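One protein chain omitted, others in place.
The chains carry the letters A, B and C, assigned in the order they are written, with residues numbered from 1 in each.
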Amino acid sequence: MNMNNNVCQDLTVLSCRPTGDPSLVNLVLSSPGWTCRPGQFVMLRPSGWGPELIWPRPFSVCDVSEDGLRILFQVVGRGTRRLAALAPGDTVAVWGPLGRWFRIDEDRPNLILAGGVGIAPFVMLARRDRTDNLSMLFGHRLGLEHYPYGEIAARIESEAMQQKTPADIADFEKVLAGRIEALAGKGQVLACGPEPMLKVVRKYCLQFGTDGQISLENRMSCGVGACLGCVAKTISGDFVQSCVHGPVFDVRDIELGA
Amino acid sequence: MNMNNNVCQDLTVLSCRPTGDPSLVNLVLSSPGWTCRPGQFVMLRPSGWGPELIWPRPFSVCDVSEDGLRILFQVVGRGTRRLAALAPGDTVAVWGPLGRWFRIDEDRPNLILAGGVGIAPFVMLARRDRTDNLSMLFGHRLGLEHYPYGEIAARIESEAMQQKTPADIADFEKVLAGRIEALAGKGQVLACGPEPMLKVVRKYCLQFGTDGQISLENRMSCGVGACLGCVAKTISGDFVQSCVHGPVFDVRDIELGA
Amino acid sequence: MDQTVNLGSLTLANPIITASGTFGYGLEFMRYGDLSKLGALCLKGISLAPREGNPMPRIAETPCGMLNAIGLQNVGVEKFLKEKLPYIPAGATLIANLYAQTPEDFGELAAIFAGQDKISALEINISCPNVREGGVQFGQDPLMAAEVVGAVKKRAGAKPVIVKLSPNVTDVRVIARAAVDAGADMLSLINTLSGMAVDIRTRKSRLANVVGGLSGPAIKPVALRMVHQVAQAVNVPVIGMGGITCAEDVLEFILVGAHAVQVGTLNFMRPDNAFRLVEEVRALAESLGIGSWDEYRGTLKV
Partner (left out) sequence: MDQTVNLGSLTLANPIITASGTFGYGLEFMRYGDLSKLGALCLKGISLAPREGNPMPRIAETPCGMLNAIGLQNVGVEKFLKEKLPYIPAGATLIANLYAQTPEDFGELAAIFAGQDKISALEINISCPNVREGGVQFGQDPLMAAEVVGAVKKRAGAKPVIVKLSPNVTDVRVIARAAVDAGADMLSLINTLSGMAVDIRTRKSRLANVVGGLSGPAIKPVALRMVHQVAQAVNVPVIGMGGITCAEDVLEFILVGAHAVQVGTLNFMRPDNAFRLVEEVRALAESLGIGSWDEYRGTLKV
């Protein structure tokens, strides 16, 4: 398998099924013939889409192997609704792997902070050989059985907290703060989840001086650095394409809007 | 059943299957609760269509009963391609029955002239009680088994001619001319088919003074007489909506472009 | 939530108006809903003399939109008053849409409608891209626009006058201000964008008229931008339209400053759509906790 062969290809849908809850879907496409690193993503555009939905949609690679390319996505709008209606045999244009990945610090503990469908990129991370320096804290809204939490927890030390109420969210934030503080100078966090959660993670990383990487989900159009629609603001004030310079950034390198 | 209740309703797809050739599709929708006359039509717009295809599509009622609303259509463009992909359980907005129908002359012979998918409206006509004053000449491109020819031929005197080459078409035109001439002053023709065929029918009707009705397939947008996009030119020079004043017109009342 | 909208002297039960040329004389839709439930109906454009319109083909489908070049086919005002108006049920709020080729003829039409009790307001179409004379040429020149508006106002009596603006201009605010200065009681926009579609095989335009007017969801971003600009530039009520297909779209226009909206192409997608929209808009507004349209209108944060 080629690590860098990110051409555009038509892959076939092998399966497309809700994980249990209709809003969370597992999509498996035929093998793209490449592998990639956790945190990298692909752009998807089903060949059946007419011009009504112009853009492809970006998704983290949940896992990839000879068996296929696996995507875990949440139904949030028109595009994901139409993706959820894909059937085996349909074809999807796929380009990738794209962007930068989560870099593991092999000498120190790496704490995964995943929120909801943000757990996706960590499935392939948990599959790596060395797992003793990895652990995960997972915040979730739906029942745990809807997420690939079990797969990850079977390989690395994991803990899950469900958030159903504002009080639950406040509790989760407290735990996040504690974990981030505890790692200050001792390890790093790797975060993927909804933007409010990323802001919290960034805040505490900066406050406690803890190292961290976060994966942004800016709106994207091209995925290849051309449209300048997905830019993130660096602390030096530059706008850089998050599809090329991200989606995974060092928490210290970028700003996050209020 | 109400003859005139042409409200707009959501009907369910019961089946949607090629007749044998992929370009010719039989669509059966749940019963609309009304019946209609041969030559009347409905407007269809699947609820799954986004704004990409703005317009509904007009189709003759092939048959309608408690068992459902049957449409026979040919795949010619984007809309019919998407209609052909309907699956049982999908819903389709349907309004109708719309427009004017073929009026049978009970005292004289009525010869149906059908071309290709233009056979559709005559399926329900052949189902009526009295059939001794009906007969049909059918011109077709695909094998006869792909059309509902057998259903009709089982009830009324029918004859079919296949056209595969320009020579076949010239032959068909000769036969049409002969039949139309033979009916002059003695009966009428009822024609539905591709526009070139309708022009031929009109030409000979006028030439021989034979009574006739033809069903136009002008492009339609609303189907209810509002957009003025489907107009036909009457011999007095007025533009009249073919969705309301047609689609079935007396050959003597309208002009047909060159 | 009370759906009432006040447009100066014209009060509508709700903000949904069917757009001219897309709802016939209302009669065509009586089977599909109760006309009195609509905010109002803008009737098909009416001229002094009957017009036969443009040759066929007149319509073409385009991505998320359509082109039309009907050419203002209509029965003429006399026949309209005799054969159409009496049959429109009394409960419906009607707006006449006027088309003429000279300011004088516009005035003449206004005078005729001024005496019609069933007509609640006049909309003057100075923005039709599909007719050679008097259409968009009035709508692209502020002086000519003002002249037409003046001629209509002089003879419109107590009827509020709505001026329908063309989007085919460099700065829509210039025409908007000219119309208001000349006495327009309200503005409506946008009419269709001038466009074309061609067939690469026959090498012909898909419209006999060659050019036509683009409507439908494709034009919504342009319409929203222009309604936003005009609502900020003038002090009269603005009626927004262009590509509305759902309740969210209606609220978008109100958010950028429209008092009411018109829906056109939507009526072709399904003949009961306008009636359904009235209910959907009510439900959406209530689910968002909007207390009144006055409270929500023009609250876009910029």
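Basically, a residue touches a chain if its C-beta (ideal position, glycine included) is under 8 Å from a C-beta of that chain, and two chains touch if they have at least 3 such contacts.
Small disclaimer: the values here were computed from a predicted structure and weren't measured.
Visitor: Can you tell me which of C:G76, C:P89, C:G115 or C:P221 touches the chain that was removed from the display?
Guide: In the complete complex, the chain left out is touched by residue C:P221.
Visitor: Given that one chain is not shown, which residue among A:F59, A:F73, A:W95 or A:Y147 touches it?
Guide: Hidden-chain contact among the options goes to A:W95.
Visitor: Mind pulling the subunit A residues that touch the left-out chain?
Guide: Counting only subunit A, the missing chain is touched by 6-8, 45, 51-56, 93, 95, 218-219, 221-231, 233, 237-239, 244, 257.
Visitor: Can you list where subunit C touches the absent chain?
Guide: Given the touch definition above, subunit C has residues 62-65, 67, 140, 168-171, 193-198, 200-205, 210-212, 214, 217-222, 224-225, 228, 243, 248, 251-252, 255-256, 288, 299-302 touching the missing chain.
Following the convention adopted for this analysis, only the chains that are shown with their structure count from here on.
Visitor: For subunit B and subunit C, what's the span in angstrom between their mean Cα positions?
Guide: Here the centre of subunit C sits 35 Å away from the centre of subunit B.
Visitor: Quick one: subunit A and subunit C, Cα centre-to-centre, how many Å?
Guide: The mean C-alpha positions of subunit A and subunit C differ by 47 Å.
Visitor: Please set out, as single numbers or ranges, the residues of subunit A touching at least two other chains.
Guide: Answer for subunit A, listing residues that touch two or more other chains: 50-52.
Visitor: Give the residues of subunit C that touch two or more other chains, as numbers and ranges in rising order.
Guide: 63-64 - these are the residues of subunit C that touch more than one other chain.
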